[in-house]
Structure formats: C-alpha cells, structure tokens
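First, the structure itself, so that you have it in front of you.
The complex appears here without one of its protein chains, the remainder shown in place.
And then chain A:
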Amino acid sequence: MSYYFVVVSPTDTPMFEYTFGTSKAGGSGQAHFRNGESSRYMNQFIIHAAIDVAEEVQWLSPNMWLKVIDHYAPTNSHISCFMTGTNVRFMLLHQPGGPPAAAGSRTSTLSSSSIAQNPLSPQTDEAIRQFMTEVYEVWVKTMMNPFYKIGDEIKSPAFRARVAAAGRKWL
C-alpha cells in the first residue's frame, strides 16, 4: 500500500507533502504507486480534486475525521481527510496493491484483512485515524512555534521525522 500525505492550507496550497509506503507486514516503507512515474503529478491532481469533496462533506459532520471521502477509479486510489478547526486539511491518498510480489514470502504474510490489501476496511480506517491524530498533535505544536508564519510551507525536519514515524507506526 502506498501513501501520499498532504497538508493543505485553507487557501488550497500544500503546506507539507510526504510520500511513503507501508512498513507493515514486510513492506519496505517505499511507495510503489501503480501508475509509476506519472504518479508524481497525478497524486497531486487527485488530492486537489478531492478538496472539492472535502469542502462539501465538511459541513455534514461535526467530526474532524472525515474518513474516506473520495475515490479515483483509474488508479484505485482512496482519499481520506482530516479537517482541523482552521480549515487546514490533512489529506491522505492511499492506494492498495503495491509492487508485484517480489518475494513469495512477502505476499503470504499479507492477509486479506490487513490494511495493505483492503483500503476500506474498518481496520484501515482506524489506523489512518490514529495516524492523523498523531500528525495533528505535531502540527499543533508547529503552529504554536512563534517563528512559524501560518500558511507557510512547513520546512522543519523534525516535523517530517515525526510524520514519518507516525506513518511507520500506524500504517
């Protein structure tokens, strides 16, 4: 399962982007997107398109965690969204079905209920929610940083490291 995580500001600019793959069940932590090279820009397009839906769905639920809001069929990508109080969106694009089985042992450890295989299961949902909550905590701390101008790109390597750690832990 490959992930592409973006923090989108209220003015739709990306404040933070991070691509990674699953580390669970023998995954290497590297992202292997189905569409290969074109995923560099396609992922951005897909996330951007999902902002449409986020804007609509945000009024329907009082929660910050909006779950899977959109689905892009041609690459079988799902987008989940977590919305903060200041209209900052954490959007995660997850695409199941990573690299073709390099080693037979690898696939055998992936059970059908594992996160990697089934993007819509409640386990995946829960895992992503935990991930988002952790990122949210880190993000709040970043916001409180007096040297950080709100709306800017988040350049702090500590932030990146924490997000990566959260990814490894939950996803």
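Criterion: a contact is a pair of C-beta atoms (placed from the backbone, for glycine too) under 8 Å apart; a residue touches a chain by one contact, two chains touch by 3 or more; residues count from 1.
In this section, contacts and distances are computed from a predicted model.
According to UniProt, the chain absent from the figure is "Transport protein particle subunit trs85-2", selected among "IBH1-like N-terminal domain-containing protein", "Acyl carrier protein", "Dolichol phosphate-mannose biosynthesis regulatory protein" or "Transport protein particle subunit trs85-2".
Contact with the omitted chain, checked across A:S23, A:Q44 or A:T133, is made by A:Q44. Mapped onto chain A, the interface with the missing chain covers residues 9, 11-14, 40-41, 43-53, 55-56, 73-74.
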